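Of the protein chains in this complex, all but one are displayed in their positions.
Letters A, B and C name the chains as they come in the text, with residue numbers starting at 1 for each one.
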Amino acid sequence: MKFAVVVFPGSNSDYDAFYAASRVVGEQAELVWHKDTDLKGADAVILPGGFAHGDYLRTGAIARFSPIMAAVKSFADRGGPVLGICNGFQILLEAGMLPGAMVRNDRIKFVSQLVPIRVEHTDTPFTAACAPKQVLKLPIAHGEGNYYAPPDQLAELEANRQVIFRYASAAGEVGTEWNPNGSLNGIAGICNRQRNVVGLMPHPERAAELPLGSADGRVVLASVVKALQDLKSSRPQDLTNA
Amino acid sequence: MKARVYVTLKPSVFDPQGRVVADALVTLGYQDVKDVRQGKFFEVELADADPAAAKERVTEMADKLLANPVIESYRVEVIQ
Amino acid sequence: MKARVYVTLKPSVFDPQGRVVADALVTLGYQDVKDVRQGKFFEVELADADPAAAKERVTEMADKLLANPVIESYRVEVIQ
Partner (left out) sequence: MTVIDSAVLERHGIKPDEYERIQKLMGREPNLLELGLFSVMWSEHCSYKSSRVHLKTLPTTGPRVVQGPGENAGAVDIGDGLCAVFKIESHNHPSFIEPYQGAATGVGGIIRDIFTMGARPIALLNALRFGSLDTPQARRIFEGVVAGIGGYGNSIGIPTVGGEIVFDERYAGNPLVNVLCLGIAHRDDIIKGAAKGTGNPVYYVGAKTGRDGIHGATMASAEFDEKSAEKRPAVQVGDPFMEKLLMEACLEVMKTGAVVGIQDMGAAGFTCSTSEMGSRGGCGMTVDVTHVPQRETGMTPYEIMLSESQERMLLVVERGREHEVEAVFEKWDLHAVKVGEVTDGHRLKIHERGTLVADVPNRGLTDEAPVYNRPMQVPGWQKHVQGCSFADLGPAPSPQRAFEQLISTPTIASKRWAYRQFDHSVGTNTIAQPGMSAAVVRVKDTSRALAISVDGNGRFCYLDPYQGAKLVVAEAARNVACAGGEPIGATNNLNFGNPERPEIMWQIGEAVRGIGDACRALKVPITGGNVSLYNETEGNAIFPTPVLGVVGLLEDASKTVTRTFKTAGSAVVLLGDNLGELGGSEYLATVHNLVAGRAPELDLKREAALQALIIKLIRNGCIESAHDCSEGGLAITLAECAFDSGGIGLSADVTAVTHPEAPEYAVNATLFGESASRIVVSVPSRHLDVVMSAAKDAAITAREIGRVGGDSIRLSVNGEVVIELPVADAEHAWATAIETKMSRKAAS
């Protein structure tokens, strides 16, 4: 399969995602410039981490207007798997492709450390290869990862099982003591109603090899490979390129 | 022609920065500080001359880009 | 008793944020945007009731904490 990794001005984990997808997971990957208008026939799209446009206005606020985003939207509307990592997640929120918004970390400061997160649901293309409630050790590196959604919307998210990752203890317990940024309900990642668009603050692409401190992130990218194979075997023609 | 857009977090949204500032003020000895909310504003300079038109355009900018309706509300004010 | 402190970068100080926002607005089609400067403001709620006293105290707070005198200037305004 083929990953498209979108490069926004100010993206800084774009090559990390490209490297993990191509060199670690061993699939095809292509970096796609934000001014492009097509996704080069990719089967899955990654919006990478970084500081698009410096995050000078609000994280992701300006990037959502990039020409490529129209293609990403329609790709997602056709059911194509889209993963937003950190800044990519923030862009998906600003673009309205995922519900809610990010505010400053409750302790204000930028946080950079390895944290455990719990996989809440495995029925998304980016958790398909995970074990239920599997705990992944992934690095976070953000100043605005404090997820917010209005009460009704939050309730809806939970009801629809759209919370995909939650900050947790190494043993998988959830609670404020393991919440690094004040996110409501300890949310680290969510998906859309159709479950094909996933966003998370932690960086799976930066934890795909043991020497880097954790290889737990690999399964997130490996999942989409599996998901697409399952999809292909269930449906002859790949709908994402339809 | 100048306009200002004031953007604040909605009351329902927790404002960590305001909170930290409030705490700092109290520790500095300003016991009477009850609460602090932090906001931002943009001073937009336009070529356009007509106040009414300017207000409309700037409001549009705020809707589209300067504020995030999920968490923020804004106020537009034309200066001169 | 509420007061607002508006903090802006001194005119001579470069404002990258403002520049990026201005560029974004232009690319969004607002060609008539000449310049944008970004600032922040603090809404301080005080137990203290007397406006004059409040203004004085809040000005002190701005000096001490809310504004960075090296690169920023501020304006205090008592609301009610």
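Basically, a contact is a pair of C-beta atoms (placed from the backbone, for glycine too) under 8 Å apart; a residue touches a chain by one contact, two chains touch by 3 or more.
Owing to the predicted nature of the structure, the values given are computational and were not obtained by experimental measurement.
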Query raised in the report: Looking at B:24, B:53 or B:78, which makes contact with the chain not pictured?
Result: B:24
Report summary line: Cross-chain touch to the chain not pictured, restricted to A:54, A:79, A:150 or A:172, is A:54
**Report entry** For chain A, residues in touch with the removed chain
**Finding:** 9-10, 12-13, 15-16, 19-20, 33, 35, 49-51, 53-56, 109-113, 139, 141, 143, 203, 205-209, 211-213
Query raised in the report: Where does chain C touch the missing chain, residue by residue?
Result: 9, 12-16, 19-20, 23, 68, 70-71
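The rule we apply is simple: only the chains that are shown with their structure count from here on.
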Query raised in the report: When the centre of a chain is set as the mean of its C-alpha atoms, what distance in Å lies between chain A and chain C?
Result: 35
Query raised in the report: So what's the Cα centroid distance for chain B and chain C, whole Å?
Result: 9
Query raised in the report: If you look at chain A, which of its residues touch at least two other chains?
Result: 57, 62, 65
Query raised in the report: Residues of chain B touching 2+ other chains?
Result: 65-66
Query raised in the report: Which positions of chain C touch chain B when the two form their complex?
Result: 6, 8, 18, 21, 24-25, 28, 30, 32-48, 57, 61, 64-66
Query raised in the report: Considering the complex alone, what residue numbers of chain C touch chain A?
Result: 16-17, 20-21, 24, 27-28, 38
**Report entry** Touching residues (chain side chain A, partner chain C) in the complex
**Finding:** 53-54, 56-57, 62, 65
